[in-house]
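Note that this is a trimmed complex: some chains were dropped, and none of the rest were shifted.
Chain nomenclature is as follows: A, B, C and D, assigned in order of appearance, with residue numbering initiated at 1 for each chain independently.
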Amino acid sequence: MRIKVINPNTTQAMTDNIGRVADRYTADSTEVVAVSPERGPASIESYYDDYLAVPGLLEEILREEKGVEAKEGDDAFDAYVVACWGDPGIEACREVTEKPVVGIAEASMYVANMLGARFSVATILPRAKDFIEAAVVKTGLESKCASVRCTDLTVIETEEAREATVEGLLEVSRLAVEEDGAEAICLGCAGMGGLDKALEAELPVPVVDSVGAGAVLAESLVSLGKSTSKVMTHKRPESKEMSGYPSLFEFTE
Amino acid sequence: MRIKVINPNTTQAMTDNIGRVADRYTADSTEVVAVSPERGPASIESYYDDYLAVPGLLEEILREEKGVEAKEGDDAFDAYVVACWGDPGIEACREVTEKPVVGIAEASMYVANMLGARFSVATILPRAKDFIEAAVVKTGLESKCASVRCTDLTVIETEEAREATVEGLLEVSRLAVEEDGAEAICLGCAGMGGLDKALEAELPVPVVDSVGAGAVLAESLVSLGKSTSKVMTHKRPESKEMSGYPSLFEFTE
Amino acid sequence: MRIKVINPNTTQAMTDNIGRVADRYTADSTEVVAVSPERGPASIESYYDDYLAVPGLLEEILREEKGVEAKEGDDAFDAYVVACWGDPGIEACREVTEKPVVGIAEASMYVANMLGARFSVATILPRAKDFIEAAVVKTGLESKCASVRCTDLTVIETEEAREATVEGLLEVSRLAVEEDGAEAICLGCAGMGGLDKALEAELPVPVVDSVGAGAVLAESLVSLGKSTSKVMTHKRPESKEMSGYPSLFEFTE
Amino acid sequence: MRIKVINPNTTQAMTDNIGRVADRYTADSTEVVAVSPERGPASIESYYDDYLAVPGLLEEILREEKGVEAKEGDDAFDAYVVACWGDPGIEACREVTEKPVVGIAEASMYVANMLGARFSVATILPRAKDFIEAAVVKTGLESKCASVRCTDLTVIETEEAREATVEGLLEVSRLAVEEDGAEAICLGCAGMGGLDKALEAELPVPVVDSVGAGAVLAESLVSLGKSTSKVMTHKRPESKEMSGYPSLFEFTE
């Protein structure tokens, strides 16, 4: 099985880490390819970043789906993972392919929801709180989410300042457990991939590596032989003129 | 007062109509400028279209906010209106300006909610139903929305085939009133701007022209002297590298 | 355009201020007439006050609608505003007229909801909290309301002790922003009309003058040419005997 | 135990029937006194009627609570029942007395909720649907309410045309069971008091006589020795001037 994990920001170091984490949790027989889009922000911390990241993210799926402009390794994926907690553009991704698309936000919430009665999300800057909560609502699990707790970390810092990241996450996770009743923690940023064990060593609750969760749930959908529903919402986009984008973005009859 | 109404698709005929409608309902002293982005889809009927429209939509605000690359008439707007039922990218728009930004979806729902106990949205193709419902949820009024009723109309048809559009809207609006308990109808596409009176002539309920609603509510926010909150969610985007977009999209310290 | 703003309590000084505030925010061409009912409480701070205020409030609409017992200036209004945060009796008001009726509670929430991701209401005595929250639920925006924060102010004090009122509102608004995540504040009492700028000078978030919001949204509905839906909930009341009230209150075939 | 059942409309024949029904279900040792207010509508079918009924309803409680203007039999009640499905003014009633106040809407829903997994309300004219649903929301049981089904009956008809009322209720109750999944029916008008057995003879589900439910739940609260909470929402109304009402309505320090 081949899974393409798309980090929708353009920071290659983060993509590399995401790839390593996804690889660690998936089966030996699963090949993980982690990529960054060519266009988009270096990190996603606002709605602005989120919206500007989606075209590049879609491009990573369109290339294979349309069989054009393929880069090496671009073919024959069995599923896609969107590796940003917020699951940006995931509905659009599902429109352009029949292959399963898994968001790391939804995946981590499903996992957390099977481990405890309520989960919290430990994440980056306070400004992202509404954006993170919107992902919880989009998935439908708001009644199970005890809280979204923000640190003062930027996305890049989660990747580069691992120790400070662990410290920050421990602090807000403890508050989530003690004040909000969280019984499990979702790591609310792809940059936090690989930190779950370090946090579990200090916390009384399970910590879900969202990148890992996204990767293994993508495997699950492939194992079950499922495809995205094409009956209504996620139908192939209508054919129409698309100005200012490469022709790859245009759908025709 | 000057209001910039942005039709986030690239179909100029629709933009022209949107401008006329907005102008009709606003005060004589209000100058309405209706524009289309340069990049993006010819119409918005899917999540895919929606996400690809947002960069171009943002560009229309960024140009003035950053005072660069200005086109004629690009300065000194008091408010922005996003003229697509779905309010695409509206959170991001609010991040890049302090001026009020009004979505025609939210505006039409507020108006409808003051006219009857429950409203329905009459809109385009069935595939857009989830997208339209997401706008209702984003605004927070799902408990007041009796139903979203879809026609078989594309966005372009609402603009070009006015008679068929009225027929289609009458049919689903009657179902909304008789079967779903709707007491007011929101016209769920900017292309339907200007059809409210024709529909009201045949229906027992008020019909809200969403473009008109967006324009007059933008006037209201300006009259009240309000600016978008910059305390958390809608702060200015963080400065970072933005690949594959014009430099206009980059924020720096 | 002529708008009748009804302060449903009998305190003329408050009515005068409400009129001034509504006038300030509406267009020059809009004539605002602010009135108090003849019957009812001097202020509305409980459900008891609320229910006893409604007959007098209705009378102010019935006089014009029925063209009888008119007082000077009672004719040809284009819209009504109910100027008490709680929107008392607004459903009944909508039954007795086809003209738009706007409550200042709903209006202020719509405005706040376009300015920030979540709003709080800063209001009077704690005993009114449930009453205020009921207005939020009636409007349908409970998922967007971060909190209702009460001061120790009575309605009359908000009118007479402006400095203490500002102090009290600043204190609870700061708590709303810091502890509840509010990104905008609704002033939860008509007596607070005119204080928004003073509060915005001290707070990091926009503050919505609810009286102003009610007035400009009434203008908006008139501009759009909308009437209250008469299809079901807000039909004209059934004709029947009405004991103990002036004949003005009786509807006949 | 003495229970005052207040029919908030002025139709004495309905009050007499309500008294008989309440008496039938309560203990022999319970004395039921059923009354109508002096002021108010002959029936409650709209929000308008509802609001105009409340002052008269409050008067029936105030007379005893304040010990003035007492009519024969006005003293020493242990609890009050508000006998209109909609529980009009019940929050205000709870403010003016410490004695338990039970609404027949809430009471019937509690009973129905203990008999089946979901209940429907069978009620009067369609125009009352929103008003009835508001009572469900006020009680908090909207997730358990399968539907509100309206007949074409006015309140007075439910009282005077018993056979037609049974027919109408059977028709909508069958729809509630077969199409909405109702497993119990609440009779949504005090005028329907006494019809439960006739309906149960024809329907496969239990039918709750709301007047009876209100009366026995009032008995329950008295048996438990409970008083209305005076800590916040239902505190005694503030003392203030009350224009246009008898002095009975004024509270003073």
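The criterion applied here is as follows: a contact is a pair of C-beta atoms (placed from the backbone, for glycine too) under 8 Å apart; a residue touches a chain by one contact, two chains touch by 3 or more.
All of these numbers come straight from a predicted model, not from anything done at the bench.
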Identical copies making up the whole complex, of which 4 are given, total 6
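The rule we apply is simple: only the chains that are shown with their structure count from here on.
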At the largest C-alpha centroid distance from chain D we find chain A
Chain-centre distance (mean CA atoms) for chain A and chain D, in whole Å, is 53
Rounded to the nearest Å, the gap between Cα centres of chain B and chain D is 45
Contacts with two or more other chains occur in chain B at residues 91, 117, 181, 232-233
Per the touch rule, the chain B residues reaching chain A in their complex are 10, 37-43, 45-52, 54-56, 58, 89, 91-92, 95-96, 125-127, 129-131, 134, 137-138, 154, 232-233, 235, 237-238, 240-245, 249
Seen from chain C, its contact residues with chain B in the complex are 25-27, 91, 100-102, 106, 110-111, 113-117, 139-144, 177, 181, 183-184, 197, 204-206, 208-209, 212-213, 216-217, 219-221, 223-234
